[in-house]
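One structure, as structure tokens, below. Some questions next.
For this view, one protein chain was removed and the others were kept in their places.
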Amino acid sequence: MHRLNLAQANTLIEAALAKGAELGLKPLTVTIHDPGGYLIACQRQDGASNMRVKLAGGKAAGALALGVSSRTIGDMAVDRPHFIAAVDTMSEGGMVPAAGGVIICDGSGTVVGAIGVTGDTSDNDEACALAAIEAAGLRAKN
Amino acid sequence: MHRLNLAQANTLIEAALAKGAELGLKPLTVTIHDPGGYLIACQRQDGASNMRVKLAGGKAAGALALGVSSRTIGDMAVDRPHFIAAVDTMSEGGMVPAAGGVIICDGSGTVVGAIGVTGDTSDNDEACALAAIEAAGLRAKN
Amino acid sequence: MHRLNLAQANTLIEAALAKGAELGLKPLTVTIHDPGGYLIACQRQDGASNMRVKLAGGKAAGALALGVSSRTIGDMAVDRPHFIAAVDTMSEGGMVPAAGGVIICDGSGTVVGAIGVTGDTSDNDEACALAAIEAAGLRAKN
Partner (left out) sequence: MHRLNLAQANTLIEAALAKGAELGLKPLTVTIHDPGGYLIACQRQDGASNMRVKLAGGKAAGALALGVSSRTIGDMAVDRPHFIAAVDTMSEGGMVPAAGGVIICDGSGTVVGAIGVTGDTSDNDEACALAAIEAAGLRAKN
């Protein structure tokens, strides 16, 4: 497996939305990306605002761009705001420095894509992302 | 109903992909947009190339931007290439002047969103878009 | 193998430049990309002009974006100039509609990256790209 296939992408979205429902979260948007950061699938729940697909995508594609989770990028932005601001300007797809974007690996540790979640608090967004990865039998990159 | 809801968006995608399978088309990518052109949902089939979500989205969002189908925009581009080139540059999300992007209305004729399909010939892409709209009990804007 | 590794990328570049030397071509620039279009390696020969890495990269990344060789994209641009102009505007990395950008597959037919060559005629550029792929024991996508 060199990248997530569409069936896996749909499974990941369903699992993330199910977790959001279980936790009673606000309307969520979930994006699934191949290792190049390109969308494979996305779903934006009713009531979620206009920019949500871009926000979720920026979390996930940013994670793939730098090779770390968007939570870590958020921490970097606190420590070195000028650095992340510059990288964000450089980033064609946009980079969202907040938890909720997680790189996905297969069993061998190979990067096969990423998931981005937005809509509730960043911590809750990330909890849904991690739950989805586990439900799909995949691994989050540390 | 002022815009497609997520359930309708997923139904539209499934119907478009089903039509593609029935016709034996190449891997398809389908995007569903609200009346503002923002993605509600998308799916890119295995084997579809990197830019396909953008291409499908450019067909659909371009249709909403000008208020006509992307087929008509393609015809306009043949007649007045300078005009569509300028509008394209102006377009934030990009505009793809080829059949496959169709504005969707409800029973009263109100615009509720758009669908974009790419992957096979433009004619086949549009056939899948129209089949999906019919399957979902909605109407294509003439 | 999910993408070309660096050793393969370097082999591809050396083979393309060797072909150029054999044919007595002008200074060449060769870029090697992963399936997402991101550079793995590049070399620009002495005497090649400023924009050459971008040009070679635009051939290769454009091929990956649309899933066909840059030669085919060049043919599409002749048939439907408005369409390729719009796709080019949409393309973040730029798209160069001329032969010399070729998608690379492994033995199973999985896309593992792309090569872009520029500097001589487009036909000669492509000849070097194809020779490099063969020399590296890989396959050009048809």
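When the chains are written out, they are named A, B and C in that same order, and each has its own residue count from 1.
By definition in this document, contacts are C-beta pairs under 8 Å (C-beta built on N, C-alpha and C of every residue); 3 or more make two chains touch, one makes a residue touch a chain.
A quick note: this is a predicted structure, and the numbers were derived from the prediction, not measured.
> Can you list the shown chains that the hidden chain touches?
So, taking every chain into account, the missing one touches A, C.
> Where the complex has a chain not shown, which of A:28, A:42 or A:66 is the residue touching it?
Touching the chain that is not displayed is residue A:66.
> Residue by residue, what part of chain C touches the chain that was omitted?
These residues touch the chain not displayed: 5-6, 9-10, 34, 36, 38-46, 50-51, 53.
> For the chain that got dropped from the picture, name the residues of chain A it touches.
Touch with the absent chain occurs at residues 35-37, 64-67, 80-83, 85-87, 89-91.
Please note the rule applied: only the chains that are shown with their structure count from here on.
> Taking each chain's centre as the mean of its CA atoms, how far is chain A from chain B in angstrom?
Taking the average C-alpha coordinate of chain A and of chain B, the gap between them is 25 Å.
> Taking the mean of the C-alpha atoms as each chain's centre, how many Å separate chain B from chain C?
30
> Can you list the chain C residues in contact with two or more other chains?
Residue numbers touching two or more other chains: 35-37.
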